[in-house]
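Only a single protein chain was left out; the remaining protein chains are all shown in position.
Think of it as A, B and C in the order they're written, each chain with its own count starting at 1.
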Amino acid sequence: MDTCEVEFLAERELISITPNFDLGVLHLISGDFGPFKAGLPAEVPLWLAINLRQRRKCRIMPPIWLNVKTLEEIKERETQEKLFTKMPSEHFMEVAQLLLTAASEDIPQAGEIKVVLKDIWDSRQAKTRASCSLLLQDGGKHARVDNLTLMEINSVRPLLPHSMDMIRRLQMESSMEAQISQTQGSSFASPSQ
Amino acid sequence: MKLNPSYEPNYFSLEDICATNSAVPCRVEMMIPNLGEMDRGSHSEHLETGRRLELPLWMAFNLVKRHLVKADCSKAYSQSAREILKAEPAVVDLMKQEPFYYESGVHVASLLEPEEANDLRKVLQNTFQTRSKDVISLSQAELSKEVIVREQLLSKEEKTLMLESRVKWAEVEHWLSGKLTSRELAAVSVSNYLKRKRPRDDAE
Amino acid sequence: MFGVKAFELIRDLTLTGPEALPLYNSETVRQVLEEMRVLYERNQRDVNNSVNEDSSYLGTVHLRHAALERNKRCLLAYLVNRLQRIRDLRWDFGSVLPGDVAGSLCEQEVQWLQNYNRHLATYMRGLDGLDLTQEHCPPKSLCLEVRCLQDYGLFELEDGEQVLLKKDSIHLLPRSECLMLIRQGVLEHIPH
């Protein structure tokens, strides 16, 4: 799965907008949204919000966690904890990234937010790198990866799974060989020799 | 192709054919008639008992199984090479030793006596596990002279992993920079083709 | 040494990246087939000579047989990997390959590609107009801003409107209609 596809999945997350138009209920295949009344908030999928925003049909209301104070807290926790902390959304980074690109004027302190986000991302990436190294070095057979977001999983794929496959294969060849040499004992005595 | 399954050797895999092409030193255990031509150091019509020669892995498999020859470790997997890998796995130039170091190594192990084979397999495993840390860091490092030098130490298997990871890493970095989300691009083969083609077009 | 020619075929493919297709090496293919013929004849002779009395030729026959199998493997792998690359090129360039790319194919590969195109078309006909060879990126918008990289000429849109695609001209085109031209390198997507 590509990075753009992970983002595609994130675009289905719901978000609040304040439209500047009136429209009845929108019957989409992915659900019914609206009715829209100018000035009154409504909840829509992110892709729809961004499309409307690009056409200047609405303002986007950032999710409650997308502000400097909350993010600073998250960052604080992330740097203190050894394990990965739980992010406020499965698509934390994607949602933030999409909104900051498409609607930065709707987000107070967008510049500062970008900096804190990058810090959080970097400290989690450092953890990811360290845990991948450790897992591979120990030749681990499985690992629990709670709280890793889809984008983070995407960032270590294919490296981590393919390296684990390689280790497994290096182990497997030996056990396969062990089986063969067991059966070989009998074939030594066979008359074809 | 978008599908990127993990490498597993199959009948048609170029990697495995390359890995089974590397040479191992063998000793002829039983005279093989009419094939003296294979032994450049001898004038005999036959491949004589006791002669030593290098054979590609694919051939050695067959002859060892039938006790016609006995295979030895090639230099890349010898006792001394293994000792070095046990002591300092990170600094060895695997590419120079044997391009598909792990794949060929697994094949070599299947030709050896159980004790030596096991030792070789353990070394291969530990070497790969220890060096995976380097593979990760190289895939994320900025290109520099030092990085290029370290890259050259990687075996083909490690290099493939590293390059795949580097591509992914660049993709995520682009995405983080916020500029290149979902950009429609020409196919790689097409843009390579055009690169070869266009300079000439311009000259005309 | 046996199998050396066959390995040259494999090296042909590993010297380039997987997205390039080297010229079909008919001369080496012929030499591999010849080596196989000779190996087989010699084996047949040695087997016939030694069938009742003397088993000392068994080793020789085994060795040659291994060489035969190796040649077979290399040659088939050469062909199968080439077909794989031809398939990928077809998905990148569209059903007609540019002349000099097509020139790397042998006659039977051209035949294979024609059949492949037919089978793919048959399959896609059952999909209610979905074209699997387009859409390689998730859609962001209905139109794309594109720059034209070559003098392409008139391009007719679904609604009948005609657009003149001239080198360096910039257009806003419906995404679904310009994806193939982007993949083929005629247009370049200008992301926002």
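What we mean here is this: a residue touches a chain if its C-beta (ideal position, glycine included) is under 8 Å from a C-beta of that chain, and two chains touch if they have at least 3 such contacts.
Heads up, the rule we're going with is that contacts and distances are computed from a predicted model.
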### Message
Which of the following is the UniProt-recorded protein name of the chain this complex doesn't show: "N(6)-L-threonylcarbamoyladenine synthase", "DNA replication complex GINS protein SLD5", "L antigen family member 3" or "Large ribosomal subunit protein bL21m"?
### Response
"DNA replication complex GINS protein SLD5"
### Interface partners of the hidden chain - shown chains only, full complex considered
A, B, C
### Candidate in contact with the missing chain, chosen from C:23, C:76, C:96 or C:172
C:76
### Task
Could I get the residues of chain C that touch the absent chain, sorted low to high?
29, 33, 36-37, 39-40, 43-44, 47-48, 51, 61-62, 65, 68-69, 72, 75-76, 79-80, 83, 87, 106, 108-109, 111-112, 115-116, 119-120, 122-123, 126-128, 130-132, 134-135, 138-139, 141-142, 175-176
### Query
For chain B, which residues reach the chain that was dropped from this view?
1-3, 5-8, 10-12
### Task
For the chain that got dropped from the picture, name the residues of chain A it touches.
1, 5, 8-9, 12, 21, 23, 26, 28-31, 47-48, 51-52, 55, 57, 141-148, 150, 153, 157, 160-162, 164-165, 168, 171-172, 174-175, 178, 192
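Just so it is clear, only the chains that are shown with their structure count from here on.
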### Averaged-CA centre spacing for the pair chain C and chain B, given as whole angstrom
24
### Task
List the centre-to-centre spacing of chain A and chain B in whole Å, with centres computed as mean CA coordinates.
33
### Query
When the C-alpha atoms of chain A and chain C are each averaged to a single point, how far apart are the two points in Å?
35
### Multi-partner residues of chain C (each touching 2 or more other chains)
137-138
### Message
Among all residues of chain B, which ones touch two or more of the remaining chains?
### Response
2, 181-182
### Task
Enumerate the contact residues on chain A facing chain C in the complex.
4-5, 7-8, 51, 54
## Note on the structure
Contacts from chain A onto chain B in the complex sit at residues 2-4, 7-8, 97-98, 100-101, 118, 121, 129, 132-133, 136-139, 151, 154-155, 157-159, 161-163, 165-167, 169-171, 173-174, 177, 181, 193
### Task
Give every residue of chain C touching chain B within the complex, in rising order.
1-3, 7, 10, 13-14, 17, 19-20, 42, 46, 56-57, 59-60, 62-63, 65-67, 70, 73-74, 76-77, 80-81, 88-89, 91-93, 98, 101, 136-140, 144, 149-150, 175, 179, 182-185, 188-189, 191
